[in-house]
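Every protein chain of the complex appears in place save one, which is left out.
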Amino acid sequence: MTIFNYIACILLIVLGLYAVCTQKNLLKTIIGLSIIDYGVNLLIVSTGFNDGGSVPIYQMSDLLNGVSAQFFVDPVPQALTLTSIVIGACVNAMSLAIVVMIKKKYGSINVDDVRRLRG
Amino acid sequence: MIQHFPVLAVMGMFLGAFLIEIFGSKNAAVRNAISFITFTVVAGLVYALVKPIIIDGGVIAYWMGNWEPVAGYAIGIGYEVDALGLVFAIIAITAFWISNLYSFGYMKGEHHLGHYYTLFMMLCGSILGFCMTGDLFNMYIMVEIMTFSAVALTGFITEKDGALEAALKYLVLCSLGSGFILTGIALIYLQCHTLNIAQLASMLSGGLTPTTLLAFALTVAGFGVKSFMVPFHTPLADAHAVAPSPISMVLSGVVTKAGVYGMIRCIYIMFRAMDLTQMQIIITAFGAVTMFVGVSMALAQHDFKRLLAFHSISQVGYIITAAGLGTALGLTGGIFHAMNHMLFKGLLFLAAGAVLHQTGGVTNLDKLGGLSKRMPHTTVCFLFGAAAISGLPPFNGFASKWLIYQAAYTKAAETGNFYYLIITITALVVSVMTLASFVKIAQAVFFGQLSEENKDVKEAPAIMLVPMYILAALCLLTGIFYRPIAADFILPAVRSAVDVVKYIDVMMGEGYAAAAGVYNMAVSNVMVSSWSPIVYLILFVTVFIAAFIVILGSKSDRGATVEVDPKNAMKHSNFFSGEEAVYSHVGGSDMLWGYKYDFKPYYRVMEELHSGRVTDYCNMVVIATAIIVVFMFMFMR
Partner (left out) sequence: MKMHFKEGIHEKNIIVRCGADRILPFALTFGLYIIIYGTVSPGGGFQGGVTVASAILFLYLAYGYDKTTLTVNPEVLRINEAIGASIYVILGLSGILTGMNFCRNWLFDNGAVGDVISAGTVTFMGYTVGYKVLTGVGFLLILMLGLLGPDSSDRKPVKPQKIDPAPAPVVPGKDAKLLSEIKAEKSADTNAEPAADNAQSLEGKEA
């Protein structure tokens, strides 16, 4: 029943958006970005699920014998999710490095203090 | 062999970036040599594609690893280069080549230059890959590489005030946009189980199910974040003020165009929804708001590069409005303006960078002044750029803006809708305000009186002047010869954006589109205006020579001097209350003060919205995305 997957991923995305839009601490904003990434990754993996399918490792003879389409789960979304996880890790690393340096320069990581460029 | 050129260009760029990482961290000569050679070779590869694609009208379909479609189903990653993608790729590689030449002179003496060139070449490679790919997930990957490189380059000079803050805001907001694009891609895959753009175009062009409608809205919003429409425009203003100038040129000239290209590819080809009236209304609405907000905020700025950034946002609004009109004339004007914007905005940013470099980091408009006496070449180039952006003939800005005005007015006349008349009037008013703003900058920075601190400012070095003169010459030439360029260079791109059947057939095999029931949408025919720039150029030169002769030959007593008796000198010094002539330069904040005072309520609201907090900007992004999603669900079921 993948309906639970979709509900969970919508909840994760909305939670992440809430964290990014309302939290005052910059670290919480970055955690919100990560939560959005988790939700989207869950969505991508859930699109490839076939009920009752096995792992997508097969012999050519199985395919040529004409088995049904639900023989194995779709491997393409799994590859997409791997790539997306790597990208999420890079975003995390880069944003945390910038936040550490902002703390050194500005002295605080409150959103109300890090606003010298405005107007 | 020619079908390998797109992949060779992209991969050559990445290979150059890695080679600089290995060899170029210590030796400046090796680094400069590797980057110059790589950029020249890749530019040659991209320009070699002009003949088969644009002039002959072909499309290159390239499957990676020779994984051809099996039983009508695409299973491999495909690169498809048509004229639309190639025009944007040419815009990108030209801007990068010129910026590379400029950054040899500008970035001399900074630390970690090996990392700078690596990131620079990865930015270029990712944009070239984005414009030339035919696979949806590959587009997402290239957009992500572009975002990371642009963020790292924005915050490159960490000692500069506000650089890290601008980089963080850019990263957070663009990650939100990427999240939206990825959600859209996941929903499209859920519905269609394929990722190839040509096959998706054949599947999605029929009706729109609720899943694909949500995917459409999210993808358009995501690419809108990347192209910095309003209200997604806030990180661009911050990023331009603190990035090094060659990066500012590339950010405003190319990265914003990549977002616009993504939107055009999505709306025109993949979803083929441009002939729906509601689609045109919402895209032109966003474009008009972008134009107006960009230029009105620009008139209130004190910082040179932040002001140019807001003008950049306003010009991107022109492109989005023109592309959103849905007519062939509009798309011609839009793509032509994209190319011209790269040329003149690049020129303006390079001139600003030269001023910044020579005065030692001063960008406040109140502190500069009278620099035309010390930096004459920079002044001439800046004036070329300012005339081009304001839309004065015979420069290229006039040609593309004239096409946009004509497209909007023709659309208003065809459909009889009052809304498009408002769009035309907005475009005209914004052009006037652009001219006002550039008069202000020219007076504040280049003319007027030279201040004490800037007395011994030297002219920029030759390696920084050569790119500026190249761009200035291109501005003038594309303005004078606008008719061949619009007919031979831009029009094939427009035709390929409208011709979905050919796009699908080249990738998936002949007859695929007809079997799937896809047809081209009806667009009105192209009419190119009947204005000739040579006449205006001759008129301009004649009037100029006449004015010159009149002023020289007339007997005016402007330069007459009166002998003053030293005993009575006090009587004649009534203007400066008896003191020596003081520094009385009309600065940047003084010029349009009355205008700002009259529109105080509007500016107060705008300054509250641009508060500088990341959470406020994210709120604007989420609200605008929600508006797009709700609008599409209400009107396009």
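The letters A and B name the chains in turn, as written, and every chain counts its residues from 1.
The rule we apply is simple: a contact is a pair of C-beta atoms (placed from the backbone, for glycine too) under 8 Å apart; a residue touches a chain by one contact, two chains touch by 3 or more.
Just so it is clear, the model here is predicted, and its values are computed rather than measured.
Novice: Among the chains included here, which ones are touched by the excluded chain in the whole complex?
Specialist: Counting the whole assembly, the omitted chain is in touch with A, B.
Novice: Which one touches the absent chain: A:14, A:63 or A:86?
Specialist: Touching the chain that is not displayed is residue A:86.
Novice: Pick out the residues on chain A that sit against the missing chain.
Specialist: 59, 82, 86, 93, 96-97, 100
Novice: Provide the residue numbers of chain B that touch the chain removed from this figure.
Specialist: Within chain B, the residues touching the omitted chain are 4, 7-8, 11, 14-15, 18-19, 21-22, 62-66.
In the analysis below, only the chains that are shown with their structure count from here on.
Novice: Could you work out how far the Cα centre of chain A sits from that of chain B, in whole Å?
Specialist: Those two chain centres are 30 Å apart.
Novice: What does chain A use to touch chain B in their complex?
Specialist: Listed in rising order, the residues are 13, 16-17, 20-24, 26, 29-30, 33, 36-37, 40, 43-44, 47, 74, 76-77, 80, 83-84, 87, 90-91, 94-95, 98-99, 101-102, 105-106, 111-112, 114-119.
Novice: How about chain B: which of its residues touch chain A in the complex?
Specialist: Touch residues, chain B against chain A: 137, 141, 144, 148, 151-152, 155, 158, 161-162, 164-168, 171-172, 175-176, 178-179, 182-183, 185-187, 189-190, 193, 195, 237-238, 241-242, 300-301, 306, 607, 610-615, 618-619, 622.
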